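Notes follow the structure.
Moving on to chain A:
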Amino acid sequence: MSSTEAILEAVAVTKRIPLHGRDRGRVVHALNGVDLTLRRGQILALVGESGSGKSTLARLLALGDLPTGGEIRFAGKPIRRADRRAHFGRVQMVLQDPFSSLNNLHRVRYILSRPLRNFGRTPAADLERRVLDLLERVNLTPADDFIDKYPHELSGGQRQRIAIARALAAEPAVLLGDEPVSMLDVSIRLDILNLLAELRNRDGLAMLYITHDIASARYFADEISVMYAGHIVETGPVEQVTQDPKHPYTKLLLAASPDPDRPTASSGSDDLDDLDEEDLAEPPNLLAEPTGCPFAHRCPHATPTCSTEAPPTHTFTTGHWTRCWLYP
Partner candidate 1 sequence: MRLRRKLRRPRNRKVAVGLVILVALVVIAIVGPVLVSALLGQSAERLHAGGPLEPPSGRHWLGTTTAGEDVLAQLVTGTRTSLLVGLTGGAISTTLAVLLGVISGYSTGKAGALLTAFVNIFLVIPGLPLLIIIASYTQGRGGWIMVALIIGLTSWPGGARVKRAQTLSLRNRDFVQAARYAGESKVRIVLLEVAPHLAPLIASTFLFAVVGSIAAEAGLNFIGAGNPNTVSWGTMLFWAQSQGALLSGAWWWFAPPGLCIALIGTAAGLINFGVDELSDPRLRARGQKTSRKAGRATAAIAEAS
Partner candidate 2 sequence: SGGGANGGGGGDAGGGAPLTVAAYSQPTLQPNFNPFSPNALRGTMGLIYEQLYDFNTAGKFEFMPSLATEIAWADAGKTLDVTLDTRAKWSDGSPLTSDDVVFTFEYMKEHELLALPLTKASKTDKGVRLEFSEPAYAIVQDIGRTAIVPAKLWQGKNPDTELNTVPVGSGPYKLGRVTGQQAGFEARDDYWKQKVPVGQINYITTSSTSLLAQQLVRHEVDLAYAGIPDMQQFVAKDPANNHLWPVHASMKPLLLNLKRKPFQDLHVRKGFALALNREQIANAYNPGVYAPVSATGLYQEDWTDWIPEADRAPLAQNQQEALAEFAKAGYHKNGDQLVGPDGRQLTMGVLTVSTFADGMAYTQELVSQLTQIGVKATVEGVPPTAYTTREGKGDFDAIYGDAFTYGANPYNFYSSMLAPDSKHNFVGWDDPATNKALAALAKAAPEQQKEATLPLEKIMVEQVPVVPLLVKGTPYMYSTMNWTGWPSERNPYTTPDPGAISGVYAAKLVLSLKPAL
């Protein structure tokens, strides 16, 4: 896995977001020393609790915001704010909410032609053809019908596909997808994921795939990272992590994922039932200075050490590691 070259990396990235109003003076510890590597021709899935910092991380990688600690590297070189324009040409992001990320006042044609022009890869005469081409690639056919539509004339799923097409228009080396297909029904979702997989295989596109849908991550990604409260708690090849999770949170996540093939899901007596009772607990407190393992307060295996000392990184096989006191 790690044999392929790293293209976009987050190295020990921290993000603190100061609060305002009543909570003035306090900060949200959105990211705590996160390491993440995207490689050419590979797809990295990022899953985790809602509010764990996935979108924040993606935003930092896209240079939409600056980290408070650590650095973002592109092709091994740290990037600075001044490199923004160049960076946007190489790294594109699909924002989480397709309803707010498309300007209602512009037509699809305009929305898609802007990156084509800005990144200067398309002669003006070719614009229309390229826009139609993009629409077809994301399955918005007949493309001729869609090119003059306003966003409000599109369904959520169609909007998501416009957002993806806009990102692809820049012909990026890296695509950061923040739940890019969450509003699509499974069949369309599949089409899009297949398209992205094809780009990966053909053009060596590197991609970050943020999702709550672990099954699709398994189907589509090469590697997977699991986030919890601003920490990456486990990373590894997707099959290994989904079939043999190591970190208690990963295990919980997988157990909680709906799986119609699991025979007696609703009456089973797996560890989920215990969870059910005690685990309607408060989410992790991101306002407090992180100490120890962030999952300690919910972990069934927690020891006193867990909540005071940061767990060490334990590597199982190449590329599969977790941070947990369970592993020596």
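These made the cut because all candidates are chains of the complex that A comes from, given by their letters.
Quick notes
As a convention for this text, contacts are C-beta pairs under 8 Å (C-beta built on N, C-alpha and C of every residue); 3 or more make two chains touch, one makes a residue touch a chain; residues count from 1.
Values in this document were obtained by computation on a predicted structure and should not be read as measured data.
Of the numbered options 1 or 2, all belong to the same complex as chain A, but only candidate 1 touches it. Residues of chain A that touch candidate 1 in their complex: 62, 64, 84-85, 88-89, 92-93, 95, 97, 100-107, 109-110, 113-115, 118-119, 148, 150, 152-153, 163, 166-167, 170.
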